[in-house]
Each structure stands twice: as C-alpha cells, then as structure tokens.
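Report on the following structure.
Certain chains of the assembly are absent from this excerpt, and the rest are unmoved.
We call the chains A and B, going by the order they appear; numbering starts again at 1 in every chain.
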Amino acid sequence: MLRIGIVGASGYTGVELARILAGHPRAEITVVTSRQHAGQPLSRIFPSLRGRVDTVCVNPSPEELVRQADFFFTAVPHKTAMDIVPPLLAAGRKVVDLSADFRIRDLAVYEQWYQKHSSSELIKEAVYGLPELYRQQIKNARLVANPGCYPTSVALGLAPLLRERLIEPATIIIDAKSGTTGAGRSANVASLYCEVADGFRAYKVGGTHRHIPEMEQELSLLAAEPVTITFTPHLLPVSRGILSTMYARLDHDVSETELQKLFDDTYRDEQFVRVCPAGTLPATQYVRGSNYCDIGFKVDRRTGRIIVITAIDNIAKGAAGQAVQNMNLMNDLDEAAGLTGTPFFP
Amino acid sequence: MLRIGIVGASGYTGVELARILAGHPRAEITVVTSRQHAGQPLSRIFPSLRGRVDTVCVNPSPEELVRQADFFFTAVPHKTAMDIVPPLLAAGRKVVDLSADFRIRDLAVYEQWYQKHSSSELIKEAVYGLPELYRQQIKNARLVANPGCYPTSVALGLAPLLRERLIEPATIIIDAKSGTTGAGRSANVASLYCEVADGFRAYKVGGTHRHIPEMEQELSLLAAEPVTITFTPHLLPVSRGILSTMYARLDHDVSETELQKLFDDTYRDEQFVRVCPAGTLPATQYVRGSNYCDIGFKVDRRTGRIIVITAIDNIAKGAAGQAVQNMNLMNDLDEAAGLTGTPFFP
C-alpha cells in the first residue's frame, strides 16, 4: 500500500481527498495535517468520514512529516505551498500540489498575478497535472502541479478545437459558473448560506481572476500561438460543480457531425472524459462526486460561433479527483484506481 | 378603483400578479380565470394569498369576462393569447398580454419562430411594454405586449451602449441564467426539485431560444442596424432571478468612468433601474421580489471587451411587475403604484 500524506486536510479539498482515498485499493492515508485541528480525528471535523478516515490531525515538522508517508498531497493555499513542497521533494517524496504555485511556467507571469516566488527553481521541473494533455510527463514527474478547477474545465473543452485550428483564438469568451466549495471552508460572510442560497452573481469580472494566466498558458500551448481570453466566473448556489460555457468563432466551415467526430476521437480512450451524444449537453448534476468531465457543444449557424459546454465536479476532477488520478500515474498504478465511482444523481 | 381581471391566474406569473395587485392602492382584482381550478379560491391554489386574494377562479365566456373588469392581464401561453385578446379589446378593455404573441413586429419572423398568427392585425397596434424605452407609446396603448424576461434583462443592459454606438453589434454574446419559475408551473419531470436542485445546465443552446428574435428586434432598433446575437440560456437552482452576462467589443476607446456616467445618465430618472456604483455588480438576490433591474459593468482592457451584467426578478420586472408598471402607465396612475416594495434579502 502506498502511504499517503495530506497536508492541509481540513478544507473541502482535504475531505474530498480523504473520501476518495478511503476507497482506493492501493493507497492508505497515514498522515493528515491541520494546524487548526491538530489532535482531532479528521472524522471529528468531517463526520462523514467516521469509520472510514479516523486519522488524527497532526502538525509535524517537515522532518517528521516526510517519514510518515511515501506520497504527499499539499492542499494548502498558494504561497504556503511553495514553502512546504521543497523539503518533501528533498526527502525523496513525490508530491501533487493543489495550489497555484507550480502551475505557471513563466515566473514573471506568476509573480505578476500572485506574489514573489520562493521556490522558482522547481517551476521548470513541475508538470502540469492534466493527464489528458500531459500523461507521459506526469508519469515521470516528482512534482505535479494540479490544475485549477476552471482551467481543467476549459482546457478539456477547447483542446480539440485549438489543436485543429478550428476556432479563432481571439474570439474566445468563457462564461464559467462554480459551486460554492470553490470559495473554500474559511469563515467569511460572503460564503454564508443566506448570502449564497437562492441567488447568483458574477465575481472577479473584467479579466482579474487568477486562473486566467493558467488558462491562457495552456490554451496558447494548444493553439501554438498566444491566446488571450475573456473569462467571467460566477458563483452558483450549489456545493459542487463547474459548468463552463465557451464561445468562439469557427474559423472553418465544419459540420456538427465532423465536430462530434473530432470530440469523440479525441477522448475515445480517456476514462474520465465523456463526450455527450449529439443533441445532448452536460449538466453539473450528472458528474457530481465523480472524476468525469462531460463535454457537449452546439454550433450557432446564425452567428458562426461554436458553444462548447463542459461540466465537472470542481472538487473532484477540478481538484481532489484529478490529484488522485495524477498520483496513480506517478506511481504506476491503474489510472482509475479509487476513481471508479459513478456520479451520484440525484 | 380600477377593476382588474387576470386571465390564466394559476401559473407563477398569476400568483405574482395577484401578490403585487393585492398591495396596489388604486386597483383591485375582480376576476381571475383558470380552466383547471374553476370554482376554487385562488388562495386555495396558492395559500400564500390567503386573506389577501381569496377571489374564486372562474372560467367564463368572453362576454361574461369583459363585464367583470376594466383592465385585463392575459397570462396564458402564446397561441392561446391571440384568441383571447381580440374580444377584450373589442369590448373596450385595455390589455397587457404576457405571452409572446404581440411582441414581434414582423409577422414573418413571428410565424417562423412560433406558429401561424390568427390576430395579426393587432400586431401593428401593440406596443412593446418596456417602459424605459417606450413610455409614451405605452401610455396611449390599448394593447401592450409585455416583454419576455430575458429580453428585458438584455435590452436594458445594452441600450445605452447601442444607442451611443460604443460596441460592435456583431460581437454581442449573451450568457443568461434564469430561475426555475421561468419553466412554469406545469408538471414535468425536468422541473422536479430533485432534477434541478444542486445542479446547473444550459438549454436551447445554439440560437434556438424563442426570445432571440424578440431581443434582436429591440437591439436592432436601438442600434439602428440589424443585430444578430449569440444567446445561451441556463437553468439556475433558484426560484426567482435572471442574471444576464453580456459581452461585446468596445468600438471606441472609452473609459470606465465615461461608461459609468453614460449608464448613470441614461437611467437617472428611472425608478426601476439601479445602476450599480463603480466597482460593484448586480446579484439576483438583491432584486428578489422587486421590480428593479440592477445593472453593472466592467471593461476587460486585455481583450477590449465590455461585460455588462444585469439582474432582475424574472417573474417581477421580467413579467408581473413590469406588467403592472405598464398597467399604471396605460391608466395614468403613478408608474410605481403597487411596485414600491423593497427586494427581500436574504
């Protein structure tokens, strides 16, 4: 059994990692850390885990920590991650980092959108953990930067079109909607039930969300040219789920049948991407609790635009699920181990 | 007191009309019709109305109906409306029709998107009931076609920009999200609690929603040139509310300050449009239960696009509230009579 450590286990990504790993046939959680809850079983913080993950939270020194697991997930805020990851690697451990700290390849871009980077030497080594795009590199990586939730939903939806140069990159507009787990588990008024329920709003409008440079990096690589996007995130009154509605002008006259074939062919061998049958579209409730990314599209002939829609569970394929998928690849396990659960609906 | 008839009172628009009119100082409901519930008090169907609107539903002939009220709201499906409205007008009554039947000025367009029109002679006479655009005409109208919910949220948001030719019409993309009251009160599996809750999806993607010709009609008039839009509606797990996120390329180099002034100036005298202060944006929960349309915007300098966001309550400003606003204008009452309620939050 692969011994697993979760650094920063008391957030929603932490409990989802614990849930998934509790059902993993080849991994077991041996250490979970939480500064705030040290001394308490993780199942006291999250009673859903009782009887499944009763590991007691600790707050060890890096030296103690590395001894207690073979593989680590760092589920801490950016900036914190860049301090925690180096000693883990130095001790010979492999790491999937769920923060933004190692996702941006261009240090200047990272420092413009986030802050000064204290472990910039690791950026070059880190592999962007989107298995559908970087499977081979992930298999050989020591450090995987787990993608952001929005970028996952966007890159998978646009990859086939950009690679085939079927859309005009300058016309890409992404209107994305996320469940409230995306706001994290810290106590703040804006995330209270009564502020979110029965409501809907946009936030970080006008090109200011920090996932933008990450998306542009990956879309530019796919397009083999610089891509600048308009991206608007919204907050949904649901716990889990991201639906991204993506617009672009079609560059060629291509039929829906051909496009359907392109998507089908691209993802035929992918276990976690489901292309919707022609005429159907994704919905977040159909991927809830699973590692699936569902993709559908329509062409608006009146305006020459394609609308691509993807749905993921933001804390599964958008965070913890994808992290376990990466862990499997990095350890030569079945890529789907622990991730075979069917979405729960309703 | 103006005697009011509601034709088709058992839907969500009906109960909202009843709620608003129950608090109207110059109007009283004298007749409500419902084929299905004839003989029952409206407050039996909607116990929220008990003690406020206990009028018994009837299903009278047109001749009986016209005698029982001075003014009518027809809240029936399109196609049904075009048969019900003519006898009401013929009897000298004024009507606000909440269906789509008299919104589209071009008969051919109507018949392409809907079906054959049996009262096409009234199309020319009908006034499109968006008071912020057509106040004078509404005051003089016998028949007002109450706008669709999506078109209301779109036209108010884009009007200042199109009139001033600040955006390129061909680049307009509208990503709209509606509460579930928009799906009506008929029993169907897709609207069940368990199908909608904790989920999110798009529908009628690719230029197929019937509000498109209505929006294009109004946007074209505002732009003084033909406008074709990409429009994607989504279903929100909330009861009330529409948030429309609208994208367009700015045609001129105009500052956010100038744009803010434009919106402020445009709507300064409007009682039901609130332009958000610079730096803030609308949310559906802040207009819930009110006749307000809140408008905010941001410019994405990186891509040269403006993002305009509007929020309305889809059954208030998007239906029943606006209908009462039109009724007030048509009867020379205070435009805000019955509509002064503050949004209920939380």
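Keep in mind that, in the parts below, a contact is a pair of C-beta atoms (placed from the backbone, for glycine too) under 8 Å apart; a residue touches a chain by one contact, two chains touch by 3 or more.
Keep in mind it's a predicted model, so treat the numbers as computed, not measured.
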With 2 copies placed, total copies in this complex | 4
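Note that in this section only the chains that are shown with their structure count from here on.
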Size of the rotation, in steps of 5 degrees, that lays the CA trace of chain A over chain B = 180
Between chain A and chain B, tell me the centre distance in angstrom, where each centre is the average of that chain's C-alpha atoms.
-> 38
Flag every residue of chain A that touches chain B in the complex, lowest number first.
-> 170, 173, 175, 177, 194-195, 197-203, 205-207, 228-230, 232, 234, 236-241, 243, 245, 247, 281-285, 288, 298-303, 305, 307, 309, 311, 346
